[in-house]
Each structure stands twice: as structure tokens, then as C-alpha cells.
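Dropping the structure in here first, questions after.
Only one protein chain is missing; all other protein chains are in place.
Moving on, here comes subunit A:
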Amino acid sequence: MTRQTTVEVTGSPRETKRGTEIRLEGVTKDYGLAAPAVDDISLTIEPGEFMTLLGPSGSGKTTTLNLIAGFETLTAGTISLDGADVSDVPPHRRNLGMLFQNYALFPHMTIAQNVAYPLRQRKVGKQEIARKVAEVLELVQLTGRDDTHPSKLSGGQQQRVALARAIVFEPKALLLDEPLGALDRNLRSALQTEIRRIHREVGSTFVFVTHDQEEAMNLADRIALFNNGRIEQVGTPQQLYAEPETLFTARFLGDSNVFELGQADLGGAVAWEGESWGVDPATVAAHPGVGKGSAIVVRPEDVEVAAGRDAVPVGANAVRAAVRDVEYMGSYRTLLLTIGDRGLFGRARVSALRGDYAIGDDVVVWWRPRAQRIVAA
């Protein structure tokens, strides 16, 4: 019975509707502070794409989202939806759904009234409203609470209502600003799954702001990584993890061992604290800054640990290290290392089946040149 209705929901006109393309060109927002909050950003979000805006606090994610929504005015640049310039269109005419971290449900209205709100504003007929509200409340799995007031619901339920309200009018795109930020870990991950499912069923463009890299990796088709009001890199989660262009990207997503090279000739071999390391041209970032100031990044899972130099295969890049600590993680363990003469902090992930390491052990760490990544520092 329930299945039947769910099929009907996905079979509604939404399915045939594709998402909207959101195009940002030279988008800038200057509040008159030391640096612009958003600085000359260009980004095209494909129709139906799940795009995550990721970045540290204050990097301009919310500002960018508010510019798309129309809550803020542009200092420079243009924003277009499906090719139509909306830079000067007020928010209520952009037809975009928006989800806030604190839900922003109207406390004086019931759940049903909240969800019906955008339809009322669009003068939709009464019966049509009732039908759509019921449909969308089922989509977010929150039926039978129509006449409850928001304050009676849990945080997760409130955010479901907000989600229902944001998609009920079939907006051109859904903008979400850290919608799960106020929820605890379990609820968060449950709602992440939910949001992905709804994205698939609704087929609309989603722009999701978060500062949590794990959340971004879980959800996104593509991630736009923000840093100081600029976009550092755009790509799939895999691309950003495996092929970072800059040190910032490498450090923001996952753990890495970082060897700063300074200005370097990346032709054949590079030097680091007296070691000479091979370079695989395929691993050098295309970033224009690379070479002028670069760094080698190696992920902990790509680092091997050996007892001495003679155990290191020919052609591998190696450096001596000392075991500082060992973290046991079940199937694997992570060695915390001090690398080289100056005691650079590093980590290596080794299988639990490999030999035992004790704190204080002198070891040699090595990796293949193709496992490393050379990025702009």
C-alpha cells in the first residue's frame, strides 16, 4: 500500500521536469571589510546536480548561497538560472527553495499550514494544496502530524517539515544552508540518506552548504571547495581527494603527509631534507602556481613502512621516521610518525596483519612516486 503511493509520488510531474542550471559569473560580494566575502567566483551548477559548497567558517559559502537566493545583492558579476539573468530579481520571484540550519518554520502555523505556505502565496487551489501537502509530507515520511505545531516536533522532524515546505512548490532548485548542523550524529546521517533519496526522486538541482567534509563527500555529485571567498577547486569528491590542486584542498579533505618543497623544478627529481625523490609527471597538479611553491602530498593509506632502507623497493621515495604513537582501528592501525631531521608530523595506515610497531621504533617510510601528488602550496 505504502509502496504504491510512493511510486505515485515519483511518477508525479516532477519526474519529467529536469533541474535548473545555475550559473555564477564573476560573482563578488563586498561588505566593505578587509577582503570581499565572495571574491570573483565563477561556477556552473548543472541541471539536477547535487552540488556541495564546502569550506571553513567564514569562507563565503552562506554569502554565495544568499546571493543565489537573492537575499543579498551582488557587488559585481551575474547569476543566471537556466540562462536567464536573475541578478536583479527579488528572492520571492526566483522560485528557489531554501532550507536553513534553524529550520525557520513558522511557529504560529501548523505543520500543514507551514507546508502549504508557498502554495498559498502562489494562489494554488484549495484541493490542489491539500493533495500536494499530503504528497510531500509522505515523501519526507511525516504523515499524520498535520495539525501539530512545529515546537512539538523534534529537531529532525522539524527539518523534515522544512524540507517538505521547501520542495512542495517544485522550485527551480533547492538551496540548503547547513540544514543538518543542529542535529546529532545519527540523525544527521539518517537525514543525509533521506536528502539524497529526495534529490533522486525530485530530480531538481540541489546546492548544499556545509563545513563538514565527510558530509560533503557523502552527499555531493560535485564539491566546490571555498577558501577566503574564492573557489579553491571544483570536482567530484574522488577528484578532490585523489587529485587535489592545492595544499589547501589536500589538507581540507582527509589526512595527508605534506612535504613542502618551496620553489621546485618538477622535471625529474625533487629534494627534501637531503632525500632525492622521483616525480611522476602525471601526479603534478595542473594548477598554475605549482612549481613556484609546491608540496608533495601522500595519503596515509599510500605510505608503506619498512624496518630499514634495504627493504625499500627500487624507485620508491623513502625517508626515515620514528614511531610516535600507534592508533588501533580494528582492521588497520595508524602510525603517528615524526619524519626526517626536523620531526615533521606524519601518519601511515598499515594493515593490522603486518608486523608490530612500538612507540620509539626507527623505521623508513616509502611510497611510489605515482602515489604522491604534487600540489601548489
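In this section, a residue touches a chain if its C-beta (ideal position, glycine included) is under 8 Å from a C-beta of that chain, and two chains touch if they have at least 3 such contacts; residues count from 1.
The definition used in the following text is that contacts and distances are computed from a predicted model.
Enquirer: Tell me the UniProt name of the left-out chain, picking from "Cytochrome bd-I ubiquinol oxidase subunit 1 apoprotein", "NAD(P)/FAD-dependent oxidoreductase", "ABC transporter permease" or "Glutamate synthase [NADPH] small chain".
Expert: The missing chain's protein name, per its UniProt entry, is "ABC transporter permease".
Enquirer: Which one, A:24, A:53, A:69 or A:284, makes contact with the chain that was left out?
Expert: Among A:24, A:53, A:69 or A:284, only A:69 touches the chain that is not shown.
Enquirer: Of the listed residues A:50, A:103, A:206 or A:367, which contacts the missing chain in the full complex?
Expert: Answer from the full complex: A:103 touches the omitted chain.
Enquirer: In the full complex, which residues of subunit A touch the absent chain?
Expert: Per the touch rule, subunit A residues meeting the hidden chain are 69-71, 90-92, 95-98, 100, 102-108, 117-118, 121-122, 150-155, 158, 165-166, 169, 175, 182.
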